[in-house]
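First, the structure itself, so that you have it in front of you.
A single protein chain has been omitted; all remaining protein chains appear in their positions.
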């Protein structure tokens, strides 16, 4: 294998479609909001990306780590950077910083780091509170247009419409992004059960491709292995409809065999007690291999994916790609670096068979394997989902606590 | 509660002993080698800190995150930066970079970031391959002296001799560091069973204090709750001997109820499949409270502690300290920030009772709660523990794989 | 509710179809081979019922316990009492005792105990080694005829063809049993995936009903909740085909969420380490209620069902039936009898909410929740499935151990 990064440099800066059409593997980056929440720069709850303005060095460093891990795409840190989200439920960002400023700062950082290696910049939009509040197509599209203006001005390399629970809104997003003339990828945060309006996964893929998405797939909400099932349905749907699109997958790094159709936000552990569910690098090796074998070529991660998870994708697929990522200079494949460990019994773990077969214990004897997910079963149009500018009131919270108590008693 | 950081600034830059003698809480930082391994800058196996020279921006960013999370101490990233370690088993650092350069770079970064807030710089030394290889007291002390020279030149605020499995070597380290005239803290990576030569925990504490350590305790190898048990024994030992010392605790962020006396390196999951054992922020709240109640005032973390874990210490003890860390501007205490979440059932989790009582599921139905630890039972003097400059050979590895197989068959 | 047993006596001795057509609940008995294995009278491996001859008092006592628990059917203890099974792989029964003698003794015991209460006697046949060895329809039917002769001579009340993995063989059994002119029930030991030749569950039900079975359903191999899923498919299949049959369910008392399509014999724990999977009486309450709600009226159990499990069916459905079983004189519904316990905290458990919501811990921190089942994927016609009169040889066993090792390495 050539020295890390050598192969990568040769291939630099070809477009996303050029790569995919050549059958190359494109490695996505990992999840920014979760990683930066743990680092202290993003607030769980609103999950908005004002850190691009407030702490650019922290955002830049995370981009660099993903680049070093092997990512070929720097997604602008613009998740939930729509104006209606930045001012939702007491969030100050819309007022103090402005959505435009956040989007611009995110583009600049992504471009700076992308220039340090073989990565493209992708401008990203995601689902809006406006849609959940039943605003019109025109109103929702206006939201997307605002972000698109920045992406065009900053000349990102391609677009991603990601994290949509309803294909209707995702199609609107794709239609807006297509106006840029740039390639468009679109991923939904759905599982094998389909979107929240009941549209099957295969049909979602077809609608997105027909709306103009060059690349379709899923991101977020489900673990790698559940997402692979959804991708299988999407692939079959596209084939049945005779519609072509590249496939893309960016799952979360938390195991979710027990999720309902709204994914990990339904798990009682979301978002502050997901630790025992974090996937290991070896889980990622398995995921990357299966994704590759299914014909998926855009393979990345979402919430919970740390740089070492992305590196594991790059290491698993190194034989196909012909090179290792830079970050592998600090990582022996399949634990090989342990041959330098002081303790002999740890050196004895320096091999693939050991890690591949290990079923890791949890250290939590009072915890179960699976949870009963919350399943309030509400979506677009439900009163509790309406956006509001003012902070959630005490009374609103009390009402929710009450509902929570009732539902858990019914389930038990 | 005053705005984050206000109280902190007023108390800035008083010495470590001044603070502890006033009964203040001193918050330590988290674990550098594990965090930077996940970010792609440290190699698991040698675990050496050459990133201070190779990627200073990554080290600086991690320091900043711990500072922002509330840490009052920036430990120089000099773990395993002794010359004998930097050239052990094929490690190139000693040769290409030199131990001196690594130690100096680490001191500079730590000081830069410490100056950005209310933090002190601590120069750290740790156990040496030389001791395990039965080198003489003089030879081992020479190793420590080399690092000490840098710390004195760079004028760190105090010294930490940490991560010792044998109190004999720890005492040697303390004796060397005391020569600087600066305050000395010393922590051992032992559990309630005592050191690897069989010296009880209480007796270890007494020996360290008698050797001149102003602060004694434990770091690494065991989870917060096991470490609290060890601290209890140390405290009782000191009281029984009528010896005074401040208490310090820096556990790992992995649950280890099943560890033997060598700690988490004995667990089959070490170091690449520990994910399911990661503690939540709520586990840390419990830990910080219990540590405080036991009279421990230097409270931090080690391997696995990410910035949000350190922030949880600062948030739990905010009532006692009178202020919140800067990082809490992006974190509602006990999940309060979730009142801004889009989904109503997640908003319903915005309260202490919810998170305090949750027993998080693992998502791993094929995994058990506990592991049978490796227990090779070898320590100082064992042939397999001897340091060697050249890389571990294929044949050496094969012999170890063989031993591993035999031992696991015996245990089962 | 009338005193235990009063209601039962009034309804005594009406035929099985008369009861089912009136919409009454018919409670089956539990599993004889597993219960008697634990009591020391049946050998795991051959699982043959010679105890009917060798230790009739033990068989009689178990019948009595099921009767007392509320069972309305005494199945003759003739499971695997076909001549080809009684002499398979070194089994001595065929030679020393004869199949006829075993079948007759079993009929006599069942009738004796049935006469002590409101129970019918059902003569039972089950799948044969001959079928697995690809013997002809005629040969297999001859086996069934031999057992049928005894049942007719002993004048049992109705017939059950149970524990069939292939609907083809089950249909042959039904055809033979129908010759008696008595009602015939037929259950297969299949899960939602259908029979081992790939015939879907719904189609199996239809074929059985068309062959003349008055009652169809499943027994053995899967837990109550998996069996309910299979029954749902059978019910839907019958409805779609416009074919009428009563529904019957007799699951095992071991939880099997992780089973493949051959059921619990594929689990690594079968048959000697299934203990942690045993269902509680409260699991049975849930099962009985769901079975009733689905329209199933013949509700019983199979392997692992002890008398207290059968009693739990009778207690859950007591409101519908109007009476409690005799055995309830020693059982307070939903734990009510605990109000007589000496310890106050146990008295506090004397209520439905407590037991209904409890998720019982296992006391096994080194065990996982789920197993990876053996999945050799062989069935009828495979060389290893051929019947042989002589005992399995050492060499045959060694070959199997070898296969086992290879398969587990592939799976891992």
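The chains carry the letters A, B and C, assigned in the order they are written, with residues numbered from 1 in each.
Just so it is clear, a residue touches a chain if its C-beta (ideal position, glycine included) is under 8 Å from a C-beta of that chain, and two chains touch if they have at least 3 such contacts.
Small disclaimer: the values here were computed from a predicted structure and weren't measured.
> From the listed residues C:17, C:152, C:294 or C:385, report the one that touches the chain absent from this view.
Among C:17, C:152, C:294 or C:385, only C:385 touches the chain that is not shown.
> For the full complex, which residue in C:234, C:255 or C:303 touches the chain that was left out?
C:255
> Contact with the hidden chain only, please: which chain C residues?
Counting only chain C, the missing chain is touched by 37-47, 57-58, 61, 64-65, 68-69, 88-91, 129, 132, 223, 254-258, 262, 265-282, 306-308, 311, 326-327, 330-332, 335, 337-351, 355, 358-371, 374, 376, 378, 382, 384-385, 387, 391-392, 396-397, 400-401, 403-404, 407.
> Given the full complex, what residues of chain B touch the hidden partner chain?
That gives, for chain B, the contact residues 356-357, 359, 365, 368-370, 412.
> Over the whole complex, note the residues of chain A touching the chain we left out.
Spelled out for chain A, the touching residues are 258, 364-372.
One rule holds for everything that comes next: only the chains that are shown with their structure count from here on.
> Hey, how far is the Cα centre of chain A from the one of chain C, in Å?
48
> Which whole number of Å gives the spacing of the CA centres of chain A and chain B?
Distance between chain centres: 32 Å.
> Got the chain A residues that touch at least 2 other chains?
Only 359, 365, 368-370 qualify.
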